[in-house]
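One structure is given here, and the rest of the page talks about it.
Every protein chain but one is kept in place in this view of the complex.
And then chain A:
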């Protein structure tokens, strides 16, 4: 069947990217094959493993279950956009410090899911973290250190959130900064 290509424009990790794609192209292929962002992995055919998780307009989604054309006009954050060696995201730091990975195949998806979770709930309980990670499968770690990594990140993030609040409160009082 003849099918027309469609224009898709997505802001990926802060950079606007446009391409003509087949409507059937999955977002994960757009990212990996189209843009060379191979940090987003593909681990299954059944939308279950979560290795392909990215943030779509700030929410964790499985990019193997979203058409690129559905993401047209949206913001996408992949693991490449999270941080770099000099400036790790608290979640990346948590995985480093708490040894949250072994083979690393699931890690990008797990980290993006964790970032999505912490956006929705900055102070999750251990149970909430485990529930929040239901959509990712890890065949290596047994999840213990992944949970510790997310707890580490949550603590770091609420710490800096606290600082920001203190700073903001200082501004409001009109007494100037520190």
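As a convention for this text, contacts are C-beta pairs under 8 Å (C-beta built on N, C-alpha and C of every residue); 3 or more make two chains touch, one makes a residue touch a chain; residues count from 1.
Criterion: contacts and distances are computed from a predicted model.
Hidden chain, UniProt protein name from the list "Xylose transport system permease protein XylH", "Cytochrome c oxidase assembly protein CtaG", "ABC transporter ATP-binding protein" or "Carbon-monoxide dehydrogenase medium subunit": "Carbon-monoxide dehydrogenase medium subunit". In the complete complex, the hidden chain is touched by one of A:6, A:38 or A:140, namely A:6.
The residue touching the chain not shown here, chosen from A:35, A:61, A:76 or A:106, is A:61.
Among the residues A:11, A:70, A:102 or A:151, only A:70 touches the chain that is left out of the figure. Although one chain is not drawn, its touching partners on chain A can still be listed: residues 1, 3-4, 6, 22-26, 29, 45-48, 50, 53, 56, 59-62, 64-67, 69-70, 113, 116-117, 120, 132, 134-136.
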